[in-house]
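Please find one structure pasted underneath; my questions will follow.
The other protein chains are all here in position, but one chain of the complex has been omitted.
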Amino acid sequence: MNKIKVAVLGATGSVGQKFIQMLENHPWFELHEVGASDRSAGKKYRDAVNWILPTPIPATVAEKTVKSCEPGFESRLIFSGLDSSVAGEVESAFASAGYFVVSNSKNHRTDPDVPLLIPEVNPDHLELIKAQKYNGGAIVTNPNCSTIGLVLGLKPLFDNFGLEAVNVVTMQALSGAGYPGVASLDILDNVIPFIGGEEDKLENEPGKILGELTGDHIRFSNIKISASTNRVAVLDGHLESVQVKLKSKPDMEAVINAWKSFSAVPQQLNLPSAPLNPIHYFYEDKYPQPRLHRNLDKGMAVSIGRLRECNLFDYKFTLLSHNTVRGAAGGAILCAELMYKQGYLG
Amino acid sequence: MNKIKVAVLGATGSVGQKFIQMLENHPWFELHEVGASDRSAGKKYRDAVNWILPTPIPATVAEKTVKSCEPGFESRLIFSGLDSSVAGEVESAFASAGYFVVSNSKNHRTDPDVPLLIPEVNPDHLELIKAQKYNGGAIVTNPNCSTIGLVLGLKPLFDNFGLEAVNVVTMQALSGAGYPGVASLDILDNVIPFIGGEEDKLENEPGKILGELTGDHIRFSNIKISASTNRVAVLDGHLESVQVKLKSKPDMEAVINAWKSFSAVPQQLNLPSAPLNPIHYFYEDKYPQPRLHRNLDKGMAVSIGRLRECNLFDYKFTLLSHNTVRGAAGGAILCAELMYKQGYLG
Amino acid sequence: MNKIKVAVLGATGSVGQKFIQMLENHPWFELHEVGASDRSAGKKYRDAVNWILPTPIPATVAEKTVKSCEPGFESRLIFSGLDSSVAGEVESAFASAGYFVVSNSKNHRTDPDVPLLIPEVNPDHLELIKAQKYNGGAIVTNPNCSTIGLVLGLKPLFDNFGLEAVNVVTMQALSGAGYPGVASLDILDNVIPFIGGEEDKLENEPGKILGELTGDHIRFSNIKISASTNRVAVLDGHLESVQVKLKSKPDMEAVINAWKSFSAVPQQLNLPSAPLNPIHYFYEDKYPQPRLHRNLDKGMAVSIGRLRECNLFDYKFTLLSHNTVRGAAGGAILCAELMYKQGYLG
Partner (left out) sequence: MNKIKVAVLGATGSVGQKFIQMLENHPWFELHEVGASDRSAGKKYRDAVNWILPTPIPATVAEKTVKSCEPGFESRLIFSGLDSSVAGEVESAFASAGYFVVSNSKNHRTDPDVPLLIPEVNPDHLELIKAQKYNGGAIVTNPNCSTIGLVLGLKPLFDNFGLEAVNVVTMQALSGAGYPGVASLDILDNVIPFIGGEEDKLENEPGKILGELTGDHIRFSNIKISASTNRVAVLDGHLESVQVKLKSKPDMEAVINAWKSFSAVPQQLNLPSAPLNPIHYFYEDKYPQPRLHRNLDKGMAVSIGRLRECNLFDYKFTLLSHNTVRGAAGGAILCAELMYKQGYLG
């Protein structure tokens, strides 16, 4: 099989690096081009990047010359790890020039014709791109890193029991803030109880993701959500304390079974980045924990534990997902795999 | 003034050490005796203890001989930092022998005739001890470390607006687990989403503390509470993400004013360990933070910030208090100060 | 090929867990039995162990019944991760009963007829076991975790330029202290400048390892070594600041080449756990770093960087190795692989 040429925009940033790491040895995609800001353009990738990952820069990528982020790429599939200060316009420009852009940035997430895609949750929303006004190109977005894990855990409850209200308090990892991100002087022996813009995303994105595709638009689901977000001294892995009110309250075993038996389109299509089981349930009180479980199933699975009765909602539980894998680069690659397998890449 | 002789039981443990540190230079109390397990009894304190605090062992305490934890102490006021595995019986024995025991352990907290005391919140509950069946002695208990901060923050809301429901998710400090407590291999780059017994305490103790003294018993208040507790890599200071449903919803400024203007009996009596202002409100989004604000007002104040509207409750906010000062030794000393000033110590 | 049955003693401890993790899917060895203290004996492994590793307990091991640590095992090759309080006698008993014991404990390291083995450094020392007085059995020991990395880095210097003196100051990982080991309250925002017994090991073990086998004993090399050891808040990976005085001082490139070209018996024999390159040299000033490089080459390689002139010695540099992989379980397994390949296992 001839691999599909892909490019990464924002390739020197922390999300870009994660894309590059995860695309190494991908069975379908081949990293062909890297784009970054004008400061980096023209340099060899290894000279332009401050590589922060524990695995070395893939040898073939290290020698590539960084391109400017403007159409003219040979790859038609573009992963965007651009900063939101520039992502909006650059991604539009690429899409208008006929590229398929899978973006990790927030800019286009609320566009009515842009899917906010979690392949296990709303694969049918991909149809939206047929209505996009780009000339043959398209934009697909990955939800916020803390949203993806949450909605994956909610989806089986939504499908089986109906979901009325969700309360979520997060303890989020440092890598979610990019690099250099959080100063060590701010977080050692500390917690920061604020992450700019994060609570809005957690409260608003799930309604679109769990919404219903009706013709050429999404009818948002009307789940009421309240989110409180905190930054903790953890490298990777967002932990979330979740409470849910369901339309009909099942017993605990039914909830756990809904999670454990959950399987969806990416599993059925055997997409290369799909976890074997999207959701792992732990019976031990002390689990899940970020350091122990964030890498489960290639970092693409969600870990859940501590399901228990709640005095104010129906149930409460703890949920964990890897924010830069499932919640960013890995999630976007899975989106692209779905697009390819379903024929959207032409 | 002749200082009142006091003793600390469980003096070699982490709470005991904090008692000793905080009693140094106390204007009313003089640490006269230290008691610990039979393993330590008979040794000089400095040889018996593995001192873990950054300030040195007070010189006069270092040379004291550790006593066994049984009546026969000269001090009539006893601070108990005993482990709950032994605290119940030892404290009863002391009280029955005529001692005034102020305990930090959970054992007697639910006894109907034992006050669960926060001097700013329910000072009148002290009257309960008149009904105690101990021969002239008494037991007074300090609530759980995560409860004290929470209830201090709730009290002005309870008084001014009525309190129907509280949801709290905690990020608790390592010192709450005692010493050696949490293994470093368990918490570095990690969060542990479980603290044994803690959620029960947070859900049940506030009802008694905010209850009404009626004759010789407490009528519990019927606030509905749900708690989820987590351990984070912070040395001291429990951070709590709180949501409240009030009986009548005020505007935000009224809530903040209720906190900022809150002052109570310990402030009016000018008790030595009382914070000047029990509650500090921060307008900066990123505050309060454990490392920055845990020591405010001698570690005895509660810090609150991020008051905002909630999609599921009326309001949500972040609350911080020092778990081993306000939440343990300092809180217990404040209880004793109240008892002394109000004539309970005879 | 029929795999060789092996057992792990001290299987529930932190070193034992690492043995079990690393033996999963081993091409030559099959974990057949697990032994632990009487407290655990008779239980299923999954019930006896407090598993602390991020990968799950291998399914076949989880169901094994833990045995007492006394001869009667079916496996003839025994990996010992026993605590030094019991390892001496237990290992002697197994060896006397005809077992081959590869031990990670310190007890037999200084026995004159017991090899202190690093397969890349002194594979010929294995011959010592022919002189052992055990009836067909034998004991082989793994050096201390901080010694192994150091001596691997020194070996090419010793061979090429002669080694007169070594000064080493370590910054050692928490996992070196076992579990629960270092209390989080002791190490967060802190360094502990003392590790009991560690400096002695670092100063004395290299003389034996780099010694010369002469007939049936080792003539120790007379390198002068001074060691200072510190514990830092790192999960895995001992970092060492090293200074060396050589017999003849080469230029820096010659030193780097000696490291980069170093290859030894395990590489030639293609032992399954051998790193492809035992030593990786980094030219970036800021490398090596524990978190970034500890897992290099399956955690079995040593990383070196910052070679520079020294005002007091000839050269100074920074060295890193994974203390529980190369420095414990992985190192011991490599010893056993060498023994097998060289026919010592009969």
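The first chain written gets the first letter, and so on, giving A, B and C; residue counts start at 1 in each chain.
FYI, contacts are C-beta pairs under 8 Å (C-beta built on N, C-alpha and C of every residue); 3 or more make two chains touch, one makes a residue touch a chain.
Computed from a predicted model, the values in this text were never measured in an experiment.
Student: Looking at the whole complex, which of C:66, C:239 or C:258 touches the chain that is not displayed?
Tutor: Selected residue, touching the omitted chain: C:239.
Student: Which candidate, A:72, A:136 or A:181, sits in contact with the chain we can't see?
Tutor: Only one listed residue reaches the unshown chain, and that is A:181.
Student: Pick from B:150, B:166 or B:188: which residue touches the chain that isn't shown?
Tutor: From the options B:150, B:166 or B:188, the contact with the absent chain belongs to B:188.
Student: So one chain is hidden, and I want to know which residue out of C:50, C:84, C:110 or C:226 touches that hidden chain in the complete assembly.
Tutor: C:226
Student: Given that one chain is not shown, which residue among C:10, C:81 or C:288 touches it?
Tutor: C:288
Student: For subunit A, which residues lie in contact with the unshown chain of the complex?
Tutor: 14, 52, 174-175, 179-189, 233, 235
Student: Just the residue numbers, please: which parts of subunit C touch the chain that's not shown?
Tutor: Contact residues on subunit C toward the absent chain are 165, 167, 169, 171, 188-194, 196, 203, 224-226, 228, 230, 232-235, 239, 241, 243, 285-292, 305-306, 310-313, 316, 318.
Student: Give me the subunit B residues in contact with the hidden chain, please.
Tutor: So the residues of subunit B touching the missing chain come out as 53-54, 188-189, 291-293, 295.
Following the convention adopted for this analysis, only the chains that are shown with their structure count from here on.
Student: I'd like the Å distance between the centres of subunit A and subunit B, where a centre is the mean of that chain's Cα atoms.
Tutor: 42
Student: Between subunit A and subunit C, what's the gap in Å when you average each chain's C-alpha atoms?
Tutor: Spacing between the chain centres: roughly 40 Å.
Student: What positions in subunit B touch 2 or more of the other chains?
Tutor: 188-189, 233, 235
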